[in-house]
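A single protein chain has been removed from this complex, and every other one stays in its place.
Here is chain A:
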Amino acid sequence: MSKILIVAEHLNGQLNASTAKCVTAAGKLSPEAIDILVLAADAAGIAAQAAQIAGVSRVLTVERAENAQSLSAVLAPQVAKAAAGYSHVFGPSTTFGKDLMPRVAALLGVPQVSDLMEVVDAQTFKRPVYAGNAIVTVSAPAGAIVATVRTASFPAAAEGGGASVEALSLDVALPTHTRFVELKAGKSDRPDLQTASRVVSGGRALGSADSFRIIYSLADKLGAGVGASRAAVDAGYVPNDMQVGQTGKIIAPELYIAIGISGAIQHLTGIKDAGTIVAINKDAEAPIFEIADFGLVGDLFTLVPELEAALG
């Protein structure tokens, strides 16, 4: 029987929704136990949130001043130590998990399954390669199985659990060669791009940071999160954390509206699991229309304000 340890992702005392998605993925193995590991300077509040996720057996906390920031060089030896006795160690396929989990796998001397999107059995999983243009079924060798979970492939586990919270003391020396300086977080009152049920994205066609305002305005009308293509980020219209795609965020909103985005493979990888895709583009031949559920050809600078007005 499997015993699964999930590394909790959190920021400013808030548990990230990716953790509950990892719990759903873990549940697919019908494991004997799913435990969540919270590494923090002050773990109580985060642990309380984790304990509410249905299906979780125990929440294990490691409180150390060094855990105030998520530095993988500091966290990895602790996760590797805590992994003893577990058949699987999961983290989310977010920048947090992508940075941390391979370091854990290397310390354990095992390979990693990146972007786990489907559980076949306890050793066998599906994952995307080539920007999602092929799906490969892989089996892990004997030993602990370390994986990052593609969060867009799994809904968040429900609340209503009542896991016990236990403090863990790990005897591990931590390095001082890696130090946190600062985090410049894009402040936004809008729904989080990774969990929003509706997302409006803009591309290169917007032409400037200033023009991007019509995207925000439409998004606000819909209560949507805002995303962008790489071209729009590279051009400086919006910050990097808004990039959707192979090398940005992989998202699965119920509604995705792509505006002035051509639909390059690398962008489409990020939205394949969206419920309904709407595309607005002046080029009727744009590849985005190949995968859009609803396509509208025309000039975005006319159509977007019109759409916003039509939404009442």
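Keep in mind that, in the parts below, a contact is a pair of C-beta atoms (placed from the backbone, for glycine too) under 8 Å apart; a residue touches a chain by one contact, two chains touch by 3 or more; residues count from 1.
Keep in mind that, in the parts below, contacts and distances are computed from a predicted model.
Matching "Thiamine pyrophosphate-binding protein", "Protein SCO1/2", "Electron transfer flavoprotein subunit beta" or "Iron-sulfur cluster assembly scaffold protein IscU" against the UniProt entry of the left-out chain gives the name "Electron transfer flavoprotein subunit beta".
When the missing chain is restored to the complex, the residue among A:1, A:65 or A:183 that touches it is A:183.
The missing chain, though absent from the display, is touched by one residue of A:42, A:166 or A:234; that residue is A:234. The omitted chain makes contact with just one of the residues A:30, A:217 or A:247: A:247. Seen across the whole complex, the unshown chain contacts chain A at 11, 71-73, 76, 94-96, 98-107, 109-115, 124, 128-143, 175, 177-186, 194, 198, 222, 230, 233-234, 239-241, 246-247, 249, 254-255, 265-266, 272, 275-278, 284, 289-297, 303, 306-307, 310-311.
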